[in-house]
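One structure follows; several queries about it will come next.
Every protein chain of the complex appears in place save one, which is left out.
Every chain is named by a letter (A and B) in the order it is written, and numbering of its residues begins at 1.
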Amino acid sequence: MTTAAQRLTELGITLATPPKPVANYVPWVKSGNLVFVSGQLPLADGKVTVTGHLGAGVSVDQGAAAARQAAINIITQVNDACGGDLERVVRVIRLGGFVAATGDFTQHPQVVNGASDLMVAVFGERGRHARAAVGVPSLPLGACVEVDAVVEVR
Amino acid sequence: MTTAAQRLTELGITLATPPKPVANYVPWVKSGNLVFVSGQLPLADGKVTVTGHLGAGVSVDQGAAAARQAAINIITQVNDACGGDLERVVRVIRLGGFVAATGDFTQHPQVVNGASDLMVAVFGERGRHARAAVGVPSLPLGACVEVDAVVEVR
Partner (left out) sequence: MTTAAQRLTELGITLATPPKPVANYVPWVKSGNLVFVSGQLPLADGKVTVTGHLGAGVSVDQGAAAARQAAINIITQVNDACGGDLERVVRVIRLGGFVAATGDFTQHPQVVNGASDLMVAVFGERGRHARAAVGVPSLPLGACVEVDAVVEVR
C-alpha cells in the first residue's frame, strides 16, 4: 500500500518548513483526535502565488492551482501535528474554502477542487472530506483563496 | 413524544435522495459522535430555488425560504448519516450561514432564521444550535444562501 508520504513524492511535492501564521495565533491546535488547522494561504517560498479575484482577472485554473498550494500548506501543518508521520491521519474531516470573488462568480466549487483533489490524491479514501466553498470580497495579503481544515488523527 | 420523522411529515417535508455535492468531496463525514455536513445550497429537484443577492432584489422572506430549503438538505444528509433514523440525532451543534448580500445589507440573522427555525421545528430542543451568519459576495451556482452544519449523533 502506498503511504501519503510516497504519494507526495510521486506528485513531486516537498513539504517545506511549515508556513508561519502572519499574525498572533498558531498554525494548528489538537483537541482529542481532531487537529484544527488555521486558514492557509497559497504561500510558496514566503510569497502568495496568486493574488486577485475570481471573476476579475484570475481564471478558474489559476484559482484551483492556488487552492492546491494552500492544501499543500495544510498537509505541511498536519505533518507537523503528526510528528512527521502522515500515516497517523485517520481522515480529512472538513475543508473550508474561501474564494476571493466578484458578485457574479459561480464556480467556487471548481476552484476549491484544487484543494479537494490533492487531499484525495495524497490520502486516498482517507482524504475524502466534507466541505464548504464560499466567496469573499478579500483575503489576507490579497490572496485569491484561503483554505482551513479539520483532520482526525490517531 | 413526536419524533423528528413525524414532525417532518406534519410539516409536509419529504426527504428526497440526498443532494450530491457539485464537486469532488462528500456530503458528510462522521468523526466520533460528530457529523460534519458539507455546505448545502437551496437545491430542490436539482435546481437552486433562489439565486441573487440580499439587498439587491432578493427579499428577506425569499432568503429565509432558501435557507429553510438548505436546511432540509442538511436534514436529508444527516438522515443518511444516521442510517435513516433521525432519533439518533443528539443535538444540532452548529450552523454556518453564508448569505449572498450587498455591502449595506444588515439582516443576515433574519435570513438564516429560515434554517434555524426549521431545525427547532423538526428536532425541538435538540435542534437549538450555535450559529454564525455572515455575508458573502457570491456562492456556488449563484445561490443566495449556503448553510453547513455540525451535528452530534449517537
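Quick notes
The criterion applied here is as follows: contacts are C-beta pairs under 8 Å (C-beta built on N, C-alpha and C of every residue); 3 or more make two chains touch, one makes a residue touch a chain.
Computed from a predicted structure; not experimentally measured.
Although one chain is not drawn, the whole complex shows that of B:G12, B:G46 or B:G103 it is B:G103 that touches it. Checked against the hidden chain, the listed residues B:A44, B:A65 or B:I93 yield one contact partner: B:I93.
Where chain A meets the omitted chain, the residues involved are 21-29, 31-32, 36-39, 53, 96, 98, 100, 136-142, 146, 148.
Mapped onto chain B, contacts with the missing chain fall at residues 32-34, 55, 91, 93-95, 101-110, 112-113, 116-117, 120, 128-137, 150, 152.
As a convention for this text, only the chains that are shown with their structure count from here on.
Put simply, chain A has to spin 120° for its C-alpha atoms to lie on chain B, with the angle rounded to a multiple of 5. For the pair chain A and chain B, the distance between C-alpha centroids works out to 25 Å.
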